[in-house]
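The block that comes next holds subunit A.
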Amino acid sequence: MSAVLAILSGACLLLGSFLLLTGALGFLRFADFYARLHACGVTETLATALIILGLMLLSDSYLPPFKLLLILLFVLFSSPTASHALAKAAWNAGVRPRDNQGKRDLPLPAGER
Partner candidate 1 sequence: MLSQLALLPVLLPLIGAPACAVLRRPTAAWAFASTVAVLAFVAAAALLQATARQGVIHYAFGGWAAPWGIEYRIDLLNAFVLLLVSGIAAVVLVASRASVWHDIAENRRTLFYVACLLCLAGWLGIAATGDAFNLFVFLEISSLATYALVACGRDRQALVAAFNYLVMGTIGATFILIGIGFIYMLTGTLNMADLAQRLPGLGESRTVFAAYAFIVVGVCLKLALFPLHLWLPGAYTQAPAIVTAYVAATATKVALYVLIRFSFSVFHLESSRLALSLEAVFISLGVVAVFAGSLVAVFASNLKRALAWSSIAQIGYMAVGVGIGTVAGVQASLIHLFNHALMKGALFLALAAIAMRVGGNELQALRGIGRRMPLTSAAIVVAGISLIGVPGTAGFISKWYLVTAALAREQWLLALLIVAGSLLTAVYIWRFVETAWLDQNPAQPATPPQEAPPLLLAGTLLLALANIYFGLDTRLPVGTAAGAAAGLLGDSAAGLLGHPPAPLPGAGAP
Partner candidate 2 sequence: MDVLSYFNYWVVVVLMMLGFFIVIARANLVKKLIGLNIFQTSVFILYISTGKVAGGAAPILTEGVTLYSNPLPHVLILTAIVVGIATTSVGLALVIRIHAAYGSVNQNDILQQDQQC
Partner candidate 3 sequence: MELLVNSVLLMLLVATAGALVVVRGLLASTMLTSVYGLLSASFFVTMDAVDVAFTEAAVGAGVSPLLLLLTVAAIGRGEPRAAGALPILAIVLVTITGALLIIGTLDMPPFGSADAPAHTHVAPRYLQLSGEEIGIPNVVTSVLASYRAFDTLGEVLVIFTAGVAVLLILATPGQRGSARPRYTPGSHSEPHTILQVVSKILIPFILLFALYVQFHGEYGPGGGFQAGVIFASGIILYGLLYGLPTVCRVVRPAVVETLAAVGVLLYGTTGLLAMLDGRPFLDYSVFAANPVLGQHIGILLVELGVGITVASVITVIYYAFANQFEMAEG
């Protein structure tokens, strides 16, 4: 049983770490703000959930997984909200999506402005 749990947890951690790395890569390399936000925001939620799940599988008493669950819940609430707020604030401040080279602003869709 414990061996199964260990393997499961290892898999979760590994996958989570991998997702984190991809997110970080995107965060570092993508050309414009919204793409970077996308890279972080999307990977972050899943990666966090996976890593915390992996950690929960490792524990042998009640309290730590409970606290981890609280952390997870909190992150699940706050992280998307923060991303949303960031995007909205950036948009309101006049930051616009750019083309793939990050050189100029993309034209806005017809409905906007």
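Here, contacts are C-beta pairs under 8 Å (C-beta built on N, C-alpha and C of every residue); 3 or more make two chains touch, one makes a residue touch a chain; residues count from 1.
Here is how the candidates were picked: all candidates are chains of the complex that A comes from, given by their letters.
Because the structure is a prediction, the values reported are computed rather than measured.
Here subunit A is displayed by itself, and among the listed chains 1, 2 or 3 from the same complex, it touches 3.
Listed in rising order, the residues of subunit A touching candidate 3 in the complex are 74, 77-78, 81, 84-85, 88.
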